[in-house]
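Would you mind keeping the following structure in view while I ask a few things?
Just one protein chain is left out here, and the rest sit where they should.
Then we have subunit A:
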Amino acid sequence: MIIRDVRVLGGEPVDLRLHDGVIAEVGPGLKGAGEEIDGGGAIALPGLVDLHTHLREPGREDAETVETGTQSAARGGYTAVHAMANTSPVADTAGVVEQVWRLGREFGHCDVQPVGAVTVGLEGRQLAELGAMADSAARVRVFSDDGKCVSDAVLMRRALEYVKAFDGVVAQHAQEPRLTEGAQMNEGVVSGRLGLTGWPAVAEEAIIARDCLLAAHVGSRLHVCHVSTAGSVEILRWAKSKGWNVTAEVTPHHLLLTDDLVEESPVGAYNPIYKVNPPLRTRADVEALRAALADGTIDVVATDHAPHPVEDKESEWSAAAMGMIGLETALGVVQGAMVDTGLLDWAGVAERMSYAPARIGRLAGHGNPIEAGAPANLTLYDPSHRAPVDPSSFASRSRNTPYRGMTLPGRVVATFLRGKPTVLEGKLV
């Protein structure tokens, strides 16, 4: 198969020949017979890799399944996703991670790499059998209690130490639980006016500081999930300056949206579509996160795609579920927040959304540069497209997007997983 007229990382137009799931040749005016796809000048990116996806299966198939979640991922340009462990049952045993991994193999429109829980039942009391998950068919390398913080300092230390034996990483949801009891939104000017219990930045920053120190002390790898504050960025910058093995991610929504949407938005005040963990922060935080993503202090954009059924969001604020879906809008948000603003070029997008997450997750078959011999995991993207976000067109089973009706740039034209198209002309294959 030949893909004609694409611009690798936004460069000069070339053709790509795919053969046996591998990129066989890259260059202008490739000759050959067989199937051809007109790239139409689209940007070619390495297939995107999400370090932070909630597929909800097993347990909440009303919100998402492995099938619909990976369809959503493919439409967003992803060829691999890390499925978070907070399912029901929790992915805290080899049995559950293998179940998710098999579902991915069976239905997956992209590769599904299960994340294992750090503690049994995400309860923060006893380490889950991390080694068994690592040795299972799912080959788990990323461990996270996401949704809950491993707040016990001793348990966190042990987890960081223990995963060294199989080159694992602990992905921490940094949220000091006592400081965030009943917390509803970022603690600041807006929470004070709205009478919603505040979620202080320090609750995130204190855990990140502690964990960086612990990771340095035991010489292990720490990954910080969904960093959301300017203070967190400063701590990470300091930890990295020491040469410590710390990586971090930011979500698309924290690069774009701010807490004042809770007070005033096109969908009304107190609309739980904006309720998310960690909460939307201030404009100053957004600016700091963008700068940190640009200079590499934050390594990765991860979606924290968190599907919820309609009824879990159609309620009063405090009763609503936390989270927003993001797989199908991630690249557009990143283009708008980072590329169109001149903070990141397309090579930078490839690094933050493909190479780095694959490296952190130890996914060998993903996150490789587009060159001869690499697995043919590709995303073709048209950055000139403009359209309002229409949630009814999403492949995800859920509709809890904060971007409804908002005009986002760009469109994923096609996605290829090991040479096979999963999306063509913006539609699932």
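Convention: contacts are C-beta pairs under 8 Å (C-beta built on N, C-alpha and C of every residue); 3 or more make two chains touch, one makes a residue touch a chain; residues count from 1.
As a working rule, contacts and distances are computed from a predicted model.
Trainee: Assuming one chain is omitted from the figure, identify its UniProt name from "Protein FixA", "ATP-binding cassette domain-containing protein", "ABC transporter domain-containing protein" or "Aspartate carbamoyltransferase".
Mentor: The chain we cannot see is recorded in UniProt as "Aspartate carbamoyltransferase".
Trainee: Touching the absent chain in the whole complex: find that residue among A:106, A:295 or A:311.
Mentor: Here the residue in touch with the unshown chain is A:311.
Trainee: Using the document's definition of touch, tell me which of A:196, A:261 or A:360 contacts the absent chain.
Mentor: Counting the whole complex, the residue in contact with the absent chain is A:196.
Trainee: One chain isn't shown here. Among A:101, A:143 or A:270, which residue touches it?
Mentor: A:270
Trainee: Across the whole complex, list the residues on subunit A that are touched by the chain not included here.
Mentor: 184, 187-189, 191-198, 200, 268-271, 311, 314-319
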